[in-house]
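Take this structure first; my questions come after.
So, chain A:
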Amino acid sequence: MTHSLETILEALQATFPALSLDTRAMLTDETVISVPGDVLTEVVGELIESFDFYHLTTITGLDTGEGLVLLYHFWNIHGLTLYVALPYTEARVPTLTELIPGVAMYEREIHEMLGVDFTGLETSAPFLLPDDWDDTLPLRKQAVESEDEV
Partner candidate 1 sequence: MQTAFTLLIFPGLGFIVLCAWLFDWLDRRIIARFQGRVGPPWYQPVADFIKLLAKEDILSTGINPALSTALPVLSLASVLTVSLYIPVARTAPVSFEGDLIVVLFLLSIPALAYFLAGWISGGVYGILGANRSLLQYFSYEVPFLMALSGPAILGNSWRIAQIAQQQVGTTWNLALQPLGFILAVVGLIGKLKRDPLDIPKAKSEVVGGSLTEYSGRKLALWHLAMDMQTVLGIFLLINLFLGGTSASPLWGGLGFVLKALGIVLLLSTASVLYARLRIDQLANLGWRVLAPLALMQLAATIWMGG
Partner candidate 2 sequence: MVNWARRKSLWVLHYNSGGCNGCDIEILDLLTPRYDVERLGILKEASPRHADVLLCTGPVTRQSRDRMRRIYAQIPAPKWVVVIGSCGSSGGVFQGAPSVMGGVDQLLPVDMYVPGCPARPEAIIDAMAQLMEAIA
């Protein structure tokens, strides 16, 4: 009973007017929906219950020079990505661990690498980085540039 993508987009548009559906499809059969940060948990909840998009493949965090971007890749025969843009200063997103228990690992990694803090996620222990890491954020743009000059 996989709904076709269009029905899902209309349904989401109806329930979340604030959603700007710039559905610029990625090259390989992947539709992208940009979602504001605060309404993220409701959108994901909706996706899982009514459209059976339970499978969150991963969260990609990237630094586009102007701000941070989080991509939540979902998959159910077709790919669906939620695009969440965040300013550098106030990079805060609610955690999804109640909806998808396994997501803590992806969130802790992004917290370590990019500095996005997920409200409600305990991030005391380092996840991938060594214990004695001098907490520069490795995947931030300026970290990479500084590496080249030196």
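To be clear about the criterion, a contact is a pair of C-beta atoms (placed from the backbone, for glycine too) under 8 Å apart; a residue touches a chain by one contact, two chains touch by 3 or more; residues count from 1.
Candidate selection criterion: all candidates are chains of the complex that A comes from, given by their letters.
This is a predicted model, so every value here is computed, not measured.
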item	value
Candidate number, among 1 or 2, whose chain touches chain A in this complex	2
Chain A to candidate 2 touching residues, read off their complex	129-133, 138, 147
